[in-house]
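Then we have chain A:
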Amino acid sequence: MSEPALATRALHKSFGSLAVARDVELTLPRGVRYALIGPNGAGKTTLINLMTGMLKPDAGRIFLGADDITRLEPEARVKRGLVRTFQINTLFPSLTALEAVTLAVCERRSLAGTWWRRLPAHRDAVDEAYGILVSLALGVHCHRLTRELAYGQQRLLEIALALATRPKVLLLDEPAAGVPRDESAGLFAAIAGLSQDITVLFIEHDMNVVFRFASRIIVMVRGRILVEGSPDEIAADAQVREVYLGGARHG
Partner candidate 1 sequence: MFGSLLGVLFDGLAYGMLLFLLSVGLSVTLGMMNFVNLAHCSFAMIGGYVTVTLMNELNWPFFATLPCAFAAAGIASVALERTLYRRLYRASDLDQCLLTIGIVFVSVAVAAYIYGTIQQPVQLPPYLRGSFTLMGMTFGVYRLFLIAAGLALTLVLVAALEWTRFGAQVRAAVDNQRMARGLGINVDGVFAVTFALGSGLAGLGGALAIDVVGLDPAFAFTYLVYVLIVVSVGGLGSIGGSFAAATLLGISDMAGKYYFPELGAFLIYLVMVALLMWRPAGLFGRR
Partner candidate 2 sequence: MTAVAGQIAAPHRYLEAQIRWRAIETVFWLATLLPFVASPSYLVLASQIAITALFALSLDLILGYAGIVSLGHAAFFGLGAYTAGLAAKHGWGEPLTGLALAAAAAGLVGYALSFIIARFRHLALIMTTLGMGLLLLEAANSASWLTGGADGLQGVRMWPLAGTFRFDLWGYAAYTYSLIVLFLTFLLVRRLIHSPFGLALRGIRENATRMPAIGASSRAHIRKVYTIAAVIAGIAGGLLTQTTETVSLGVLDFQRSADVLVILVLGGAGRLYGGLIGAIIFMVARDQFSGINPQYWYFWIGTLLIAVVVFLPNGILGGLNQLMSRRGS
């Protein structure tokens, strides 16, 4: 019960001579909201790719709870509760919102391989998907094609897909990226409304969002973790100021 929700040990990855992750040591306790910040190119998305298995590390280990998941395929990690969203919408353009979330629900319930019963016959799955969409204020739009949704709604759908897998650890890659200020309220309500059982790590450039939602902040620079601490500690840290907050803002 005391083991962390997600941990990495000595994680290392290079592309040729470019080291994108150096000796990354992370320990995320259960239920905490972590923000991962750093300048562009610091390796934040790369770290998520490594943790979710889309990228294979050169060295190091990844733990989900007590299990070593370093060698697991990405889909196996999702089944164990490690889920991410994408910075650039990675959705199913020709599926309706309801179909997309229902697909995720079916995959979780291991129903996606069944071909002898029609989809609507799986009422529970459809209702669960609909419920998720309603909780994100997408209920009325559930029958619209994904590509016809507004950008902010698509970002919400990204989160809906992740929630449908019942994550234990949720990695959000710039969830509010590109969403205009007037549409982002719903998004933040969704993030705030995430269950306390879920451990959340989100990458974000907007410092207001970071200070509002995160209970702890990790700062990454050039593939390395510079410092980790509470929002007040980070705001006061001189190194962080110099590297990220103080100089020209890249985000």
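Regarding selection, all candidates are chains of the complex that A comes from, given by their letters.
Heads up, the rule we're going with is that a contact is a pair of C-beta atoms (placed from the backbone, for glycine too) under 8 Å apart; a residue touches a chain by one contact, two chains touch by 3 or more; residues count from 1.
All figures in this text were calculated on a predicted structure; none of them were measured in a lab.
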*Direct contact with chain A in this complex, candidates 1 or 2*: 2
*Which residues of chain A touch candidate 2 in the complex?*
52-54, 73-75, 78-79, 83-84, 86, 90-95, 98-100, 102-104, 106-108, 111-120, 122-123, 125-127, 130, 134, 137, 139-140, 142-143, 161, 164-165
